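Got a structure for you, written out below as structure tokens; questions coming shortly.
Now for subunit A:
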Amino acid sequence: MEEQLLQLLFTGLTLGSIYSIIALTLVTTFNVTGILNLAQGEFVVIGALLAVSLQGTGMPMIAVFIVSVILVAILGGLLERLTIYRARGASNLSMLIITIGLSISLRGLALLIWGTETYSLPAFSKGGSMVLGGAALNPQSIWIFALVGVTLTGLYGFFGHTFWGKAVKASVYNQTGARLQGINLNTISFLAFVAAGGLGAAAGVSIGPITMVTYDMGFMLGVKGFVAAAIGGLSNVGGAVIGGILLGILESFSSGLISSGLKDAISMIILLGVLLFRPEGIIGAIRERKI
Partner candidate 1 sequence: MLLELSGVTKHFGGIAAVKDIGFRVAEGSIVALIGPNGAGKTTLFNIITGTLPPEKGLIVIKGRDIVGLKPFEIASAGITRTFQNLQLFSNMTVLENVMAGAHLRSKKGFLRSFFTFPGNCREERKIREESLTLLEDIGLVETAGLFASELPFGKQRLLEIARALASHPALVLLDEPAAGLNPAETEILTGYLKELKTKGTAMILIEHDMQTVMEAADRIVVLNFGQMIAEGTPAEIQANTEVIKAYLGEDEKIA
Partner candidate 2 sequence: MKLKNYRGFIILLLLLIIPLVAESNYLYSTLVIIGLYAIIVQGLGILMGYAGQVSFGHAAFFGLGGYTAAIISTRFHWPTLLALLASAILPGIIAGLIGRQTLKLRELYLALATLSFGILVHIFFNEGGELTGGPSGMSGIPNLSIGSFEFDSDQKFYLLVWLILLMLLIGIYNLVHSRTGRALCSIRESEYAAENAGIDCARLKLQAFVFSALLAGLAGGLYAFYVSFISPSPFSFHTSVQFVLMAVIGGLGTFWGPVIGAVVVVALNELLREIVPLLIPGAGGEYQIIIYGVILVGLMIFQPKGLSGMGQYFRIPLKKQLKADVKIRG
């Protein structure tokens, strides 16, 4: 019994780390541009599927990882220029609908290129599972934990210690002030989507070895990212990571101990619960954005 619980914990931590990365990209985009990007899950899927194709050419896994991250980062930037940039000044709702449209198109594109088959990727490192306290820990999980760590450190480093990072942070609080200091908000929005694409792809390539990848899994992954972000208050970077991990553990335990069909229902109930009954933090965040 104890081993089973530990096993579920490991699975939950792994799953949760993926949600954390997606939540981190959502929170960053939201903080910087005010846009909730519903196409984020599609970046994850396209990253994973690209990696599948690249890996098929015999490229080493490390190169596969880097190339698909770069390609999806470019895709993110390109889509920002083609859509978000052109619609700048539109209402929040319009922006949301645009990202939904993007997600629909990207899913169609994935279907066109990769079809409805399920794919998987080889693990980053060879070797069997480690056994910890009687439960197996997949080495891929370690890579995923590391990715969360690197992402989080990277974000803190960027926002805390670089000129551009500080500029972005300042622009969130005071857009006019930012403009006066020569900070271009359009560039910032562009960079946010480049980062969202790259990080999404990194998450996608990392989960390839432990889950089946299909063209249509992006939407639900994106929504899970929102749940994680909402738990943390939607604009809080640290909160998003904690939210993601909590959600992963909850899902793992509920599908292991109750029923796997209800896994998604649990995250929806959490999202509704957080939105409806913890509105203080959430509404606070909205006010801040409007100023």
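Candidate selection criterion: all candidates are chains of the complex that A comes from, given by their letters.
What we mean here is this: a residue touches a chain if its C-beta (ideal position, glycine included) is under 8 Å from a C-beta of that chain, and two chains touch if they have at least 3 such contacts; residues count from 1.
A quick note: this is a predicted structure, and the numbers were derived from the prediction, not measured.
Note on subunit A: across the options 1 or 2, its touching candidate in this complex is 2. By the touch criterion given at the top, residues 36, 83, 86-87, 90-94, 96-98, 100-109, 111-112, 219, 223, 226-227, 230, 259, 261-262, 264-265, 268-269, 271-272, 275-276, 279, 282-283, 286 of subunit A touch candidate 2 in their complex.
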